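For this view, one protein chain was removed and the others were kept in their places.
Every chain is named by a letter (A, B and C) in the order it is written, and numbering of its residues begins at 1.
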Amino acid sequence: MISIQDLHIRLSDFSLGPLDLVIPESEFFVLMGPTGAGKTVLLEAIAGLLTVTRGHIFIHQKEVTYLPPEKRGIGIVYQDQALFPHLTVRNNIAYGLRYHPNRQDRSGESMDGLISLLNLSHLMDRFPGNLSGGEKQRVALARALAVRPGILLLDEPLSALDPNFKEEVRNALQTLHQHTQTTFMMVTHDFADALSLADRAAVIHNGRIEQVGQVNDIFQKPVSGFVADFVGMKNVFHVQRKGPKLFVGPLEIHLERPPAPAKAHIAVRPEDIVVHTDAFVSNSPNRFKGHVVRVLDQGFMYEVQIRVGEVNFKSLMTKPSLFESGIREGDEVFISIRPAAVHAF
Amino acid sequence: MISIQDLHIRLSDFSLGPLDLVIPESEFFVLMGPTGAGKTVLLEAIAGLLTVTRGHIFIHQKEVTYLPPEKRGIGIVYQDQALFPHLTVRNNIAYGLRYHPNRQDRSGESMDGLISLLNLSHLMDRFPGNLSGGEKQRVALARALAVRPGILLLDEPLSALDPNFKEEVRNALQTLHQHTQTTFMMVTHDFADALSLADRAAVIHNGRIEQVGQVNDIFQKPVSGFVADFVGMKNVFHVQRKGPKLFVGPLEIHLERPPAPAKAHIAVRPEDIVVHTDAFVSNSPNRFKGHVVRVLDQGFMYEVQIRVGEVNFKSLMTKPSLFESGIREGDEVFISIRPAAVHAF
Amino acid sequence: MISTAVKKQGPFFWFTVLCGSAVLAFILLPLTELLTAPSVGMLRETLEDPDVVRSIGLSMYTAGAAALISFLFGTPLAFLLARKRFRGKRLLESIIDLPIVIPHPVVGIAILSVAGKNHVLGQILHELGIRIMGSVTGIITVLTFVGLPFYINAVKDGFEGISPRLENVSRSLGASMFGTFFRITFPLAWRSMVIGFIMCSARAISEFGAVVIVAYHPMVAPVMIYERFEAYGLKYSQPVAVWLVLVCLVLFFVLRMLTLSRPKTP
Partner (left out) sequence: MISTAVKKQGPFFWFTVLCGSAVLAFILLPLTELLTAPSVGMLRETLEDPDVVRSIGLSMYTAGAAALISFLFGTPLAFLLARKRFRGKRLLESIIDLPIVIPHPVVGIAILSVAGKNHVLGQILHELGIRIMGSVTGIITVLTFVGLPFYINAVKDGFEGISPRLENVSRSLGASMFGTFFRITFPLAWRSMVIGFIMCSARAISEFGAVVIVAYHPMVAPVMIYERFEAYGLKYSQPVAVWLVLVCLVLFFVLRMLTLSRPKTP
């Protein structure tokens, strides 16, 4: 169990906190957030690699805030694996055992178990330089878990891997979490990883937690404009109420069900905003005429920004469909939004 | 006019050619291709900055293959602008004038015209360090065009710019091409730029030209698997004919119209492959049952790979729609492809 | 609460601090002792000795001349090394670094070996009336030999920091390579040339072993310090040493300032 109370960390160019967080025993917890949000800082503070300015960190009810890293019993796995290049796989994995003599007898067993669980037995005498990305990451996992840490911290363990290795390591993580009592805390920016691995998650932004809860809830029911934006709802608007009606600027927006009075924002995913060139082919109550102010290349897709009066909408179109529709910047277009696609918060 | 005949360039780690290409007077020509295809090598060879191993380069019917760059009358604009940091904007733009004394009298005029065309008059006494990316690129264009070159080479002039500056520079390029007699040859990897600016284009791959022609033709009628893939058709298959029927492996594929007998490949865009979870909701003649072998995160989208027997299809799904459908790796799914979405070549 | 923020550093940290302090003391103690040993009166008096002023002047002049020669011949070579790839480049770079590792008196002996009358080059020099042994020419030759690698390496780094694209654009606008070098490369690299010039001068001004072989007279400052030490003892060599160290320290701090404030070329 990890319990963080009123944590503050001040670095020369970044400050984190106040931050409170409780992660129960044996959970698989995911920390999401944009680059520079403080995800790695939080992880390194828990591991004891950074100086805490204020606040408390408890591991299994024991305060560890000012303990050196080697006394905390917390494993850490980095994105770049950080394998010891001068040691064989076997010696990498066994590295920590001499510091845990009371676990030595059991560890022999546990190490064999880990090695077969992670399918590493054929690699034991190789050096890290000759391993694939996925193999390296599996060795890093085995090394961290060989000393049976109470907590395992994972700093984007999947993001530097090639797609095929990514799958391999994701499966390994799933298996390991099922077979150990260790609490996993993983940093990621990939929704697919969070959805497939985690029980609960937190979204962190500017050193503070924006939302914490079940992964699905964060994805479907963002509590703030930032989280809505972070999970891909690019159209977030403040709404005015006039009686039962909702307005974004001068535009009346229809929802499937009227939202609770406390909700002052709506969000729409860009792929739910349909752009037409000719006329009103849609029968949605949310139909507006505007013009294209920008077409942004986003690799596989184009983001098309449409200005309707004072309101900017962002729509997502595939390259071929943009090309076939012939839409260019400056064109007059029509957009429609299904009421069911409008989320209030 | 640029005419390239049987061009070969051998560098220590790359070789280009044989390559033949003719670009008529005053055209706006675009060179597309993946990283490492040889786009910049070709540009630098035309400019005289690289040694040609074999072949000929003609500018306006005059052979320039072994002329030093300063004798070719070819302007070059780089992605990073390469402005002279120790000179003001004015001196950057006027840099080349002393080497073109016969154009000096007219150039005074022409420079003023360029400066007002590119809206640079308020920046003339600033140093490049204080300019925005878009301003820098406009200065680089003015500097290159001030000496009235016959040819202007542009090496990805838009790709390092922020989206808002990109638009500004794209507009400037359009205006400049209309107002000068100069032939523009631009390297880009952005289809939107190619479509909005160019008359004709070439796709280059491994130092050779794969396809050259009208931009629209390249996009809609790729002549090779590589080009099909490059313009976003991720499903390219060799087809077998059995009488009038077409087969990809064991799967019969229906097209809207039967293709010419010479065409041995078909291509389908990933967004045209629709994935269903439940059953055959589509009435397309191309309906197959398979299972998901991989889900790859691609930023805004997921690429879902579906294996049907021995055949792998790639479909593109938005993150929310993937999430809502609950599709995961290993699931059994159904795919359908409209006959109109199948291109033969 | 804030006081606990200073996390206790481990014993390893304090061990490194201890070693660091020892090194610091080892370097600073002799230097501060040297600088504080002579009285202000002695320092002033020393400056009134025309021999001292002449020797420090000669040191600065010969070191400057060595740096100037390095600038003239080393700049084009540094540009070649920064811009071209060719076979044997690493060997060439090794040869340029050779003077750094040759023991100092050996440098002097090696230079005298080619300047002697039983060597072709020595005969040519003799006929031209150029004397190496015991002449200012000889001092400058020796100082150039030891200082050249410092100039070339510094300026090569400077050229490598300038994008060749700037030169490409300049040539596409009609400038020849000479024109491009003087209008673009040189104005952007002058800072690294100044750095190289100072490094070369500093190395040259501190040289003793090579100079003393080639020319005991005319006397450069290090030779004079040595002579005073041999003839009159420590106390009489110190004031001259202080003045020479001050010259070197000024060079050194100008160099540090130039190095640290160095902007990146875009």
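Criterion: contacts are C-beta pairs under 8 Å (C-beta built on N, C-alpha and C of every residue); 3 or more make two chains touch, one makes a residue touch a chain.
Since the structure is predicted, the reported quantities are computational estimates derived from the model, not experimental observations.
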item: Given A:78, A:165, A:219 or A:323, the one touching the chain that is not displayed; value: A:78
item: Residue touching the undisplayed chain, where the options are C:47, C:68 or C:102; value: C:102
item: Chain C residues that touch the omitted chain in the full complex; value: 10-13, 15-20, 22-24, 26-31, 33-34, 37, 72-77, 79-80, 84, 90, 92, 94-114, 116, 119, 121, 144-145, 148, 152, 176-178, 181, 202, 205-209, 212-213, 221-222, 225-226, 229, 234, 237-238, 241, 244-245, 248-249, 251-252, 256, 260
item: Contacts of chain A with the absent chain, listed as residue ranges; value: 12, 44, 47-49, 68-70, 72, 74-76, 78, 80, 82-86, 95-96, 98-100, 128-129, 143-144, 147, 149
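One rule holds in what follows: only the chains that are shown with their structure count from here on.
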item: Chain B-chain C separation of Cα centroids, rounded to whole Å; value: 52
item: Shared interface positions of chain C, touching two or more other chains; value: none
item: Sites on chain A at which at least two other chains make contact; value: none
